[in-house]
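Moving on, here comes chain A:
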Amino acid sequence: MIVLTGNDLKSGAVTWWTGTHWSIHIEDAVDVGENAATIMAREESSRRVNVPYAVEATLTAGVARPNHIKDRIRALGPTVRPDLTLKPADPDLGNWVI
Partner candidate 1 sequence: MYKYDQYDQAMVDARVAEFRDQAKRRLEGKLSEDQFKPLRLMNGLYLQLHAYMLRVAVPYGTLNSTQMHALADIADKYDRGYGHFTTRQNIQYNWIKLEDAGDILADLAKVEMHAIQTSGNCIRNISSDHFAGAAQDELIDPRPYAELLRQWSSFHPEFMYLPRKFKIAVIASDTDRAAMKLHDIGIQIVKNTSGELGASFFVGGGMGRTPMIAPNIREFVPLDQLVTYSEACLRVYNRYGRRDNKYKARIKILVHELGAEEYTRQVEEEFALLLEQGIEPPFAELERIKPFFADPAFEDSAKTVDRSDPDFALWVDRNTNRHKHDSYVSAVISLKPVGGIPGDATAEQMHLMADLAKDYSFDELRVMHTQNIVLPHVKITDLHALWTKLDEAGLGTPNLDQIGDIIACPGLDYCSLANARSIPLAQKIAQRFDETGKGDTLGELKLKISGCINACGHHHAGHIGILGVDKKGVENYQLSLGGSEAEDTALGKITGRGFDEAGVVEAVETVTDVYLQNKQGEERFLDTYNRIGMAPFKEALYD
Partner candidate 2 sequence: MTDIGTSPDGVQLRFRNDEPVDHASVTVDAFLEQSNANAVRVEPGDDARALLPHLGQIQLVEVNFPAFGDGRGYSSARILREAGYEGEIRAVGDVLVDQLPYMKRCGFDAFEPDAALNSDDVENALNRWPEVYQAATDNGTPIWNKRHAAAS
């Protein structure tokens, strides 16, 4: 699947395209199929996202899991500071990212 990620212009937070808006939770990310370029152009020009790009992902337990480790780290946070990730209490975090 192809999901879209970018940064919120004002806050810099990493966001994922949900089909209707940008969410900080990768669980909300949808498969955009062939529409990546169109969606990104529209969303970027209206400043609802900054510097978006398309990410290849694999649906895993109902959630898009990016194929590349960089994007998985991007989705949740630094592996060396689990307390700063989006899921500080999740013991399986490491397995999902790494």
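The candidates were selected such that all candidates are chains of the complex that A comes from, given by their letters.
The definition used in the following text is that a residue touches a chain if its C-beta (ideal position, glycine included) is under 8 Å from a C-beta of that chain, and two chains touch if they have at least 3 such contacts; residues count from 1.
Because the structure is predicted, anything quoted here is derived from the model rather than measured.
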Selected partner (touches chain A in the complex), from 1 or 2: 1
Candidate 1-facing residues of chain A, complex: 7, 9-14, 44, 47, 50-51, 67-70, 73-74, 77-81, 84
